[in-house]
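The following block contains the structure, expressed as structure tokens.
With one protein chain removed, the remaining protein chains of the complex are shown where they sit.
Lettered A and B in written order, each chain numbered from 1.
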């Protein structure tokens, strides 16, 4: 994947800041792990536990934090946040591949839809009527865009994404294969013993700079839109129910489910396989750990865990107490014996 | 999405019952929420917590229950079950769009399959040999129907649904994008240290009036069919293992997994992200709350929660007790001190 250009350390620091220790002319052509780097690579140290690998690395240069700057003699860039710095350097060496503009001969574009000259539409893609595509959009092979869909400029749908009619996607959005945007929400009313379907006439509104993982589903709203605000990052196999709103810059890891009408705040971090029931409010800056089951609204920023969710410290404490119940029983037995002894003596 | 016809309140009540208070000639052209309704809309009040919004609504009319009938001066329909009534009125204003009959020029229909004149087959859809399609079926763009599949009349497969060979789908069934019906069940036997695949030669039988959510998977049976009975409603990202049977009119929310050979009763309600292990029997009319882990058969109707599942009241009680273990330790400490005091005095 690497026809990357070469950059010298000095050029990298010119772009992204940080301080060079060692030869600023060291040429770099790619990023790599400490373990597998070669002379033309720049590696990085972010976790203490990889310090041992630093000693043995064959990297040409290393990115690390100030506290670690003396741990190697290699040419290095010292910076505040080596992980973020690595992200930037990796983007420099691995730019998103450009898709050549054009509509594949096997794609179907219905009447009333104009594909911008700068856009790419892949093989077998289907684009319905009255669809609005921004400049430079990439619609992958086998994608389905229903009527009146809108996709903002520079957004990219990987192969085999489905967008139901009327849903709107912002700019610079990346959607991975198998994702389904705008299927019907799970809206049912009991009529006697059977279920009657409630029409789902709302849409889905996806903000700018959102990423949506493979096979993730975002249901359309019942009457109004399901909303994913700008900068939200969704991993794979996530379920977002109808009328949910996800606040800006919230990140949600894979296999998480969020039931209908729940509102998640901005800047939240939600671990994998979390379950959040419907009609809740989650405040801004809330962290929900993996596999947490949230059954009540969370009004305060903080870190939450457990089934059902509680403050993470409490959960840790309660798990520890649960695991010491045997000892507690033992204490109880001992007390009962001492008490019996007292009673007999009296 | 709304080129809906207008109806007067009197016409609505004529169809669906209920009592009008206020002007029966009030014209209505769509349903809306209390918060966002305008004069041409009918809104509805189902939850007490939306009463505040009733005061400020600009709706032309409101649907509400008898207990709430005096809470507004707007023209209104008073009925027993406002949520169900809303469902009916919404269906009136939002009929399922009709698909024009015809087979898209890019669809592939193999020999031995006849597409009824009333059916619609979308762009890029693939239909194998000996497939039986009922009247008025809609096969969305990019769908795959293996050989000998059967789809009953008036059923609709949204874009990009997969149905493996030999699976049978009833009438008026709605399947959402990305759903996979009839993939191999997870049948393996250990042969020494490695796994040997067991051929999955059963099929899948889906009853009438079933709805299947986006990216949901229903595996084919090992020797006999996996069965989803009539009226079952499955949300998104659900896994139904091989040889499972889901009883009629059961509703299952998203991210739930049901392992092989388990039988779920009729009229059950299963919350999101529930896990039900294999080879169990779940009785009729069982309610399983979100994220519940069911490890044993449930023989009695009731509501179940927790990990592992138990009666919901017990689970709530046990969670509360767990959270008061610190207090219990405190009591224990106090007892031990009092006892020591006694012992010293004696």
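By our rule, a residue touches a chain if its C-beta (ideal position, glycine included) is under 8 Å from a C-beta of that chain, and two chains touch if they have at least 3 such contacts.
Note that this is a predicted model, so its numbers are computed, not measured.
**Student:** Of the residues A:9, A:32, A:154 or A:264, I need the one that contacts the missing chain.
**Tutor:** Touching the chain that is not displayed is residue A:32.
**Student:** Consider the whole complex, including the chain that is not shown, and state which of B:72, B:94, B:120 or B:215 touches that chain.
**Tutor:** Considering all chains, including the one not shown, the answer is B:215.
**Student:** Kindly state which of the options B:60, B:142 or B:170 is in contact with the chain not pictured.
**Tutor:** Within the whole complex, the residue contacting the unshown chain is B:142.
**Student:** From the list B:35, B:81, B:184 or B:284, pick the residue that touches the absent chain.
**Tutor:** Touches the omitted chain: B:184.
**Student:** Quickly run down the residues of chain B that touch the omitted chain.
**Tutor:** Listed in rising order, the touching residues are 106, 108, 124, 126, 142, 144, 146, 160, 162, 164-166, 178, 180, 183-184, 186-191, 193-199, 201, 215, 217, 219, 223-224, 237, 239, 241, 255, 257, 259, 275, 277, 293, 295, 307-308, 310, 314, 317-318, 321-322, 325, 328, 331-332, 335, 338-339, 342, 345.
**Student:** Which positions on chain A touch the chain that was left off?
**Tutor:** Spelled out for chain A, the touching residues are 1-2, 31-33, 36, 81, 83-84, 86-88, 90-91, 94, 96, 104, 106, 122-124, 140-142, 158-160, 174, 176-178, 209, 211, 213-215, 231, 233, 235-237, 249, 251, 253-255, 267, 271-273, 290-291, 306-307, 319, 322-323, 325-326, 328-329, 332, 335-336, 339, 342-343, 346.
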